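One protein chain omitted, others in place.
Right, subunit A next:
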Amino acid sequence: MLTASGCGGTGRELAQFFDVTRLGAFVTRSITMAPRAGRPTPRMAETPSGLLNAVGLQGPGVEAFLTQELPWLAERGARTVVSIGGGTVAEYTALARRLADAPGVTAVEVNLSCPNVEDRGRVFARDGSSAAEVVASVRAATRYDVPVIAKLAPDVADIVAVARSCVDGGADALAMINTPVGMSVDVDTMRPSLAAGTGGLSGPAIRPLAVRCVWQVHAALPGVPIIGMGGVTSGRDALEFVLAGACAVAVGSALFHDPYACPRIQRELEELLTERGFDRLADAVGLAHHPPGSGPRGRTDLEESSL
C-alpha cells in the first residue's frame, strides 16, 4: 500500500493520523530542481466521483526537500519513494544524481507527465521514445540498488507501447495511472472552473480507465511489477487492481476524503484476501487474466509485494 504522488503532502500531515512507516512506501509529491510556486487558484474543482486539480507541482525544490523533508521521513524509517519531475531530460538526470547519495531513498519514481520544454511542451509520457530517454538517463544516474519506477499517463494512443519503451529504457517497475487531463466549466461564472483551464482528473471516476491500463500492460508485460492507482477508495477497489495485474496499490484522492484511507484499505484488502483463501498477495496478482481451472503459473519473476 502506497500513497500516490502529490496526495500525501510531506508525510508530516498524514503522520498526525497514522504511522507513515506502516505504509508500503510513502511517495512524495514530484520534486523539481528549483522551488515552484505552482498554479494560481482555484486549483481544484469537484466533479462527479472525482476531482480536477491543477496544482502545478508546487514545491520547495530539491535542496529544501533534501534538508527538510527527506530527513524527517528517513529518521522515522519510512520507506520513501521520491517522485521527480523536470522540463528536460537533463533536469531529470540532475535530480536523479542529486538524490543518488541522499540516504533514505527507497526508490525513484519518474513523473513523466511533465511538459517537455524541448518538445513544444508535450508531456514526456505521450511518446515512448522521449519517456524511454528520461527513464534511461535517470536509471543511469541512480544507484544500482534503488529501483526506478516510471509513472505513465493514460492520455496516450497505446499505453502498452509506452510501457514497453520505459521497461526497455531500464524502468524496474511501472506506476499507473497518472491523472488524465480533464476540464470543467462553471456555468454560473461562464469561465473554466480551474484557473489553469485544464487539470488532472482523479478519484473513482477514473478507476475503470486505470484498471484497463493495468490490465493491458500486465497482459503484455507479465513480468514487470506494476503499482496500480486511480480512484482506490476501499479494499475491494485495491483488489480489483491486484486482480488486473498490479502487485502494489497506491491511494491518492481518497486521502483528501479520509486521512486514514491507507491503513483502512490495507486492512480491508487483507480481509478480502483471507476470505478468498489467499496466503499472500502475490498469489492474487493478475489472477483475473486466467480462466478458472487453469494451472498455477510461474511467478518467480514478480517482485515481493509491499504487504
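Observations on the structure shown:
Just so it is clear, contacts are C-beta pairs under 8 Å (C-beta built on N, C-alpha and C of every residue); 3 or more make two chains touch, one makes a residue touch a chain; residues count from 1.
One rule holds for everything that comes next: contacts and distances are computed from a predicted model.
Going by its UniProt record, the hidden chain of the complex is named "Dihydroorotate dehydrogenase B (NAD(+)), electron transfer subunit" among "Molybdopterin synthase subunit MoaD", "Sugar ABC transporter permease", "Dihydroorotate dehydrogenase B (NAD(+)), electron transfer subunit" or "Manganese/zinc/iron transport system ATP-binding protein". The omitted chain makes contact with just one of the residues A:R39, A:R79 or A:R207: A:R39. The chain not shown here is touched by just one of A:G24, A:G104 or A:G203, and that residue is A:G203.
The residue from A:R122, A:R191, A:R236 or A:H257 that touches the chain not shown here is A:H257.
Residue A:A195 is the one among A:A74, A:V146 or A:A195 that touches the chain not shown. Although one chain is hidden here, its contacts on subunit A can still be listed: residues 6-9, 13-14, 16-17, 29, 34-44, 46, 48-51, 53, 55, 58-61, 195, 203-204, 253-260.
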